[in-house]
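Note that one protein chain is taken out, while the other chains of the complex remain in position.
Read from first to last, the chains carry the letters A, B, C, D and E; within each, the first residue is number 1.
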């Protein structure tokens, strides 16, 4: 039974295509709203339909320009809250600042927690997101968080590849545990790339080394996001230098900063698969890039949140794991 | 007596020149910090000196690019809070979103309140600001706000002008009360421009009319901010058309969106005076624009906040009114 | 669809007649409760019917004796909250302390914000009110506020008057913007009374002057409230002295402190129209005073809040503007 | 060491004489402030001296007119908070609504908790009070409460009376435990009056009976407050009817509603002793009423709070118990 | 009408028998969950069914081992909250730490308030409990508390006893008021035991004395809980020494610390009646101990909370008083 009135989806300017796909999945009309930026950079929002007592989902992916998208999300939330939304869920397919999640040096922020506090201050009652950089970010929120994973989508794609002598490679130690889970799910071995700083007489240099066997193998790099693609390309080159047969890559979030697409395209990477948690502009797409849609996943979860049906049941559905890896 | 340890000033990238002037006034060194924006648009902050138990003032003016400057302020506050600052004051010479301070139509945000909540959520203990668009914005904060006015600076400048047959003109009804205070302080009469929407058969048009005498007079327009300068230039033209001898303008905040400086320069306005609450780039300055510094005012108030000396005493100091007009 | 169980109206002692009219409009029975004041001045409340899970509206107008009515409202809210009301809306037709909404001198309170905090602390989930002194007071609340306007009621009355050569007069600069909106709605010109302090050799005196034409005209004073009526009567006399044909007045809130009714009755004001947001005792009514009922407006909005139907749709309904002017 | 700057005392209109006595005890000047009530019942406060960073104590006793005194306290607190007081202590010699501290019937408020929330919402950092009706009210506050007792003052007075064959009498079961403590301190026996409702055929009547021996004895009634004095006078008459030699009474708080003084004066009570936690007007005093001053007690505690010296050490000082009985 | 989806009961390990009885009363299945304690003493909870949007009641009685049961309750609440329970009610038949409810000496905690804060921090929306040690503990919560009484159950049992010449005895002054209510309900007289500390030359000793007549009577001791049973047994012996015919005891909560059952069994107490708010292990039961079930009471209230039907109506139902005595 739905505790709140009609389900209503509004989209920020982060990834309106994804929001539209979600609406299509759900069979609902996109909520009408004006979102404009005035010459003085003030973001102005006006909803064109009542959200009073309704079950409102604000979809905003936190890609570039980042500060603008964050402020837009917060203002959208404030607008819906003051317009008496019955319940307000921030749907954030890609949660930014995930790597600023701890103080490992003095006098730095924990921006991932700050962002959580801002979202709550702006009026969100719940958050729905995909593949957080660290699962602990769930605990940064005092409100309920549904974190889903797009790993099963990547896996479906990977399974279509040539997996003979394949090996899952974690491009760093931080992703090792989740890479192991991917390897386990595919029945493949695991290799891990270790990055270490060494002094070379001139200054510190980063040295990469590989734990595990890669020679003659199809190396499949997995990570949660691709931003500058610098590490990923360096790792791909290293793997080739160590005799890899070919190298592919899979990641949930295509942050794709300027220059990254070109860097990937001209790298040894044979193919790259990502999802559409972030919008990838036309000029950043190339034939070997596959973009899988998370809209059915988000749509399904929104439907369940709305009707009060278990989301946890999705965590392991058939052979798929849709919850956190 | 200062309850907190050393006074420490950090500056965001909004108006570092102003922050530097404040430091000079106070005779303190600017706090050292790295503030950089990564390719993925993440703003990263690292303080290079301890702020533990200290009395920290973060100076950030909320000009363009606005969302970036807001996020930078919030992250700076979070950094200082988590670095155990003794007390944390956000010094915001220009507070943005001041015109989004009420719901006068359905389903719009109250962004000025949202911004207050974000600043508190990020860890500010106090706020110091200048000439809020509406004094009620003070009440949007649960924490203490010291709102100062730069009107006395503008007045000092205006007093150097030819004030024979001068009249203070409020370019709109919203500023009428403060324009009256300016007129009263200068012993000049007041005129008010009324804006009204009328139907002209095709659609609604805005019609300006003038309450009060302006013919043959030196019309001095006063306002809190100049953003697009469109209204101000239209009003100047109207005043000239109504026989004004000459038209000048004074405003605290030079928001100066792209195109506005050129618009002002080519208008009937003989001279414009503003302050440096916002940074005015070189290419937006012209000979008839005077920029007065609020650094001594802010410096003095910071000194008093730090040492626990009355700020209210400044509200009326000699013939000057430094508090809200 | 109503998210909460039955709609339930309770009334404080501020204006039970209005509450009863609202019940009649809604076709519901007034909630039964004992509200008594003990000899030790303790206000005691006991509800005589269950409010568990229900949609409770507490109607209390904040007129004289003011502190008593405020405390009564807060205790009523606490009672309903602890009795497990499903949702609790404070219906405050007249919100007091609206003029204490900013610090324009040092060391004064912002009582309008304090009052908002008290109402939230006592347990209100929402507020419904009429013609706040300043729209920004909406932003003093962290909870949702529905502010309606009674201006359309006053306008309907004004339209029955002789409007040949009429002019809308704002008795001060603070109300100028809303007076312009009234003038615009009626297609009438605007005049504004400016109050200024001058030294007359003995001490400061207040001098009134008029911006705009009033000679030979029917001057219609509009304001949000009439409390002592001193300014309004002085302005009426000034207008007559400047050759006005006749003077009328319209205001939403009849605060009517002791002596004010007599002052109005013996003034040049030909007629006065107010609403019943506050109770006007018999001995303060005279033939030229019209009192219009806001009960249908409040009743309609309560109905919509209860059933989750758009209130914003009322903001402009036909030719009427029911939302903030 | 004092963590905050100068100690500063402000007084509401509840009991300015007591506040003045406290200032005398502390050797400080009373803080200057304007507190006035406008014709529209709005309470306006303006402090005439800076409280920035200072250690501010607002003294307000919550006697009649009660709602007015509560609002005045809250507005004073808000004023001091927004004027940047370093620390803000509400000194409430008599805390009102102490008897509305639980829900012992459905749909009644817990006003003593509500009042605590209001005081915190208004900005108090600490509370200092005397002889709460129930010690648990301390726990209604999230902030620190120093509750002192004036029982030792009453005891000093009682010790000057003829205590041969004396008995301490609790006028009800609610005060029995504290009456025992008084009896224990004086080495006297205890008697308790039990009130019970009985049906007498017409309706419920209250029947009083006595547990313990009173015949031929000097009965000393002790209670925390005297409000209407009805119960106390009825009990005194009952005690005389049971052969008491004489009856005296001691209570901390002279709430003394209109008519109560006359009732006491014409009762069998030989003598009554109270303190000045509440102001007793001239016409409510009579020769057999002794009023003891709590100013030295409050002054001493304020001094200790200010300088960070143990208040707990006062709880048992020599033979006196100054903390909760 | 139920505002939330299905009613769902989960039980901590405090008293699963009671929880099961409640389920039986309600005709619902007990919610399935794993609650286990790992070797490192970490309590782990996993719910085996969805609680999304449901009306969840977590039943946990706070008996021995106390800290374990408290932590288990808090973790259960956190689990349900993060699993998106629609509403979360903590059902705490016995609320611990009720005697640590005020600071009657310096530098002690108010643990009953702390516990309330912990329960709220963990996510409870409401609390349902029985016979709090002090009714004021309701006010320690900012959330709604339904406090019921089991006194009517004890009374039903007492009425089956031989009540000729019976007297209700309060074993201390703190329970005197509620003992009076019991006496009133039964039409019996009241006696009160007074405990006093005296110096005997060696050190302080506690001396008990009796107010009221007990000789030749059936003395029925009533209290809210029996923990060590030391006072109760001492009082029983005292009553026998004062000529009581026989002594019985009734209390709501059988805290029954180790050794207490043996102490009661071998005491002069003829019979003892308690309820099952706490689990009484087999080896602590003896023939003269009656244990009455509060399951129907709690079940009925849970049903009413779920469906939004008045609980207050139960406070006095027929001749029974189910609300606070």
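Here, a residue touches a chain if its C-beta (ideal position, glycine included) is under 8 Å from a C-beta of that chain, and two chains touch if they have at least 3 such contacts.
Worth saying up front: this structure is predicted, and the values here are computed from it rather than measured.
Chemist: Taking the complete complex into account, which shown chains does the hidden chain touch?
Modeler: The chain that is not shown is in contact with A, B, D, E.
Chemist: Among A:147, A:165 or A:288, choose the residue that contacts the chain missing from this document, as touch is defined above.
Modeler: Candidates A:147, A:165 or A:288; residue touching the omitted chain: A:147.
Chemist: Out of E:61, E:79 or E:248, which is the one that touches the chain we can't see?
Modeler: With E:61, E:79 or E:248 as choices, the missing chain is touched by E:79.
Chemist: Which one touches the absent chain: A:30, A:134, A:163 or A:240?
Modeler: Going through A:30, A:134, A:163 or A:240 one by one, A:134 is the residue touching the chain not shown.
Chemist: Where the complex has a chain not shown, which of E:238, E:255 or E:309 is the residue touching it?
Modeler: Spelled out, the listed residue whose C-beta touches the missing chain is E:255.
Chemist: Among A:22, A:110, A:150 or A:305, which one touches the chain that has been omitted from the display?
Modeler: Within the whole complex, the residue contacting the unshown chain is A:110.
Chemist: Determine and list the chain A residues touching the chain excluded from the picture.
Modeler: 101-107, 110, 112-113, 117, 134-140, 142, 145, 147, 173-174, 176-177, 180, 183-184, 190-192, 194-197, 211-212, 310-313, 315, 323-325
Chemist: Under the stated touch rule, tell me which residues of chain B contact the chain that is not displayed.
Modeler: Its contact residues with the unshown chain are 3-5, 50, 52-54, 81-84, 86.
Chemist: Can you list where chain E touches the absent chain?
Modeler: Counting only chain E, the missing chain is touched by 39-48, 50-51, 64-68, 70-72, 74-75, 78-79, 82-83, 96-97, 99-100, 103, 105-111, 113-114, 117-118, 120-122, 227-228, 255, 257-259.
Note that only the chains that are shown with their structure count from here on.
Chemist: Under the document's definition of touching, what chains do chain A and chain B have as common neighbours?
Modeler: Touching chain A as well as chain B, we find C.
Chemist: So which one's got more C-beta contacts, A-C or D-E?
Modeler: Comparing A-C with D-E, the pair joined by more C-beta contacts is D-E.
Chemist: CA centre of chain A versus CA centre of chain E: separation in Å?
Modeler: 50
Chemist: By the touch rule stated above, which residues of chain C touch at least two different other chains?
Modeler: 3, 50, 82-83, 103, 105-107, 110, 113, 117, 145, 310-313
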